[in-house]
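Some chains have been omitted; the remaining ones sit where they do in the full complex.
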Amino acid sequence: MLVLPTRDIRENERDYAVAFAIPIDTKGVIHICRPPGVPREPRKIERPLSSKFGHVECLVIFDDVFVPWERVFMCGEWDLAAPMVLNFANIHRTTKCGCKAGQIDLMIGTAALMAEYNDVERAAHIQYKLTEMILAAEIAFASGVTAAVQGNKHPSGVFIPSAIHSNVGKFYASSKLGEDYLFLQDIGGGPVVTLPAEKDFFNPETGKWMEKYLKGKEGVPTEHRIRVLKLIEDFTASEFGGWLMGLSTNAAGAPMAERIEILRQYDMRKRKEIAKAIAGIA
Amino acid sequence: MLVLPTRDIRENERDYAVAFAIPIDTKGVIHICRPPGVPREPRKIERPLSSKFGHVECLVIFDDVFVPWERVFMCGEWDLAAPMVLNFANIHRTTKCGCKAGQIDLMIGTAALMAEYNDVERAAHIQYKLTEMILAAEIAFASGVTAAVQGNKHPSGVFIPSAIHSNVGKFYASSKLGEDYLFLQDIGGGPVVTLPAEKDFFNPETGKWMEKYLKGKEGVPTEHRIRVLKLIEDFTASEFGGWLMGLSTNAAGAPMAERIEILRQYDMRKRKEIAKAIAGIA
């Protein structure tokens, strides 16, 4: 377990300026755990994401824990907390650019598959929504690439990404995520949240009706259409989907922290000088 | 059970141009039901919404059902399906203006309470987000009021709202809902999806740590802060929250159906004539 400050620390808070790494079962460490939103019983069709992905969240308490000195990275250097946090966030947000691009790519593929199975893939409003989602994914991706390309080597030898771009990519992709959820629900339609359960589909008595009336495009098995609907449900209408939204919003830093860093990293003085030169201000 | 066409019907589909009302237990009617996302065991703090609200969704099959003639409103009048659907949607969307305003009002109150308990209610970015949510709620409300005020009495005696405003209000509020979910997650922060369960809070061994470390603003009991976090979780990170998003998006008609109706209801000819007059086109 890697323990770090998560924000700027002031001199009078120096007792909290600590960083270290210890095994998670060290004596005195208490984990109050929250399991991921997996289904209680295994499913065949439902919960295709939450059956495989997700992680345990913990409230971790340090109740008189001994940390050997060789495992301590920071102990009281309060003025180094801010740079440590910013460097950590910068690198984490760079990885999030790729992470969010991939997550949205999967949402786009899901939305396009749904549209294909509903036989509306060429409808202009569907293409509009897919293009909006692609914009978010590619902006996240391009910001990550640029954070890397425009980065610098730190004297320690570690490579530091360009902080403005890592923050732009993470912030932008996250800020569009609510819209992405809406688009999935919209393209899936009512059945995303009204479709009966897989138990009913595999029960011959009810399944025959579902087979007949939930059919989409000619040539696509009803089961395939149901599988995509259940994937959209897991993305947008499950504990897992909500947890993923939370993760996307607040992990690697809250949206406002990213906006502050974007403004801070932008060389405003230089742009003001250009504006002055154009305006004729000496 | 009231049965209506849900879209325009063409002459060669006239067998589907039927409308009628029958008891839900009529012989031959089969309901394949999907229960609401209520928790399996009663909760004290968690799931404050989904423990009380939600409804059973059904796929309803008519397997050789007899409908007495006096219960039939439409039988083959295919050319009346479109006006029936549009009138129904118009009235339903008008009620949705108030419904969405109320739903967002509750989300705003929840967000503001969370901000108060986190002691950040005066932060400019919190106020920005609250104001954005208020804009959506009040635009929905104002559209509903105007749909009523600008409506007309139908020759049948029924009052018909102004369709452009009912559609504007429903569409706009729904289109902002993804952002509202993000704002709630953002204002609640990480604990929305990482907070341990109420069982851990009421367990003295773990609860004492939660009591101590999850404390927010001075004077606010930790339990109250946890209650608001659990309310945000239920809104944005539960089956119920996802169902509510689906309901808000697709019930009373899909977003694209509303946009089409908005454009169709707008008197474009009149506005083109004004533009022609200004441009000097005789």
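When the chains are written out, they are named A and B in that same order, and each has its own residue count from 1.
Simple rule for what comes next: contacts are C-beta pairs under 8 Å (C-beta built on N, C-alpha and C of every residue); 3 or more make two chains touch, one makes a residue touch a chain.
Since we're looking at a predicted model, the values are computed, not measured.
**Student:** Since every chain shares one sequence and 2 appear in place, tell me the total number of copies in the complex.
**Tutor:** Taking the 2 displayed chains as part of the assembly, the whole thing totals 4 copies.
Note that only the chains that are shown with their structure count from here on.
**Student:** Indicate the whole-number Å distance between the mean C-alpha point of subunit A and the mean C-alpha point of subunit B.
**Tutor:** 26
**Student:** Inside the complex, what are the residues of subunit A that reach subunit B?
**Tutor:** Answer in residue numbers: 30, 32-34, 57-59, 61, 125, 174-175, 177-182, 185-186, 189-190, 192-197, 200, 206, 209-210, 213-214, 233, 236-239, 241-243, 245-247, 249-251, 254-256, 259.
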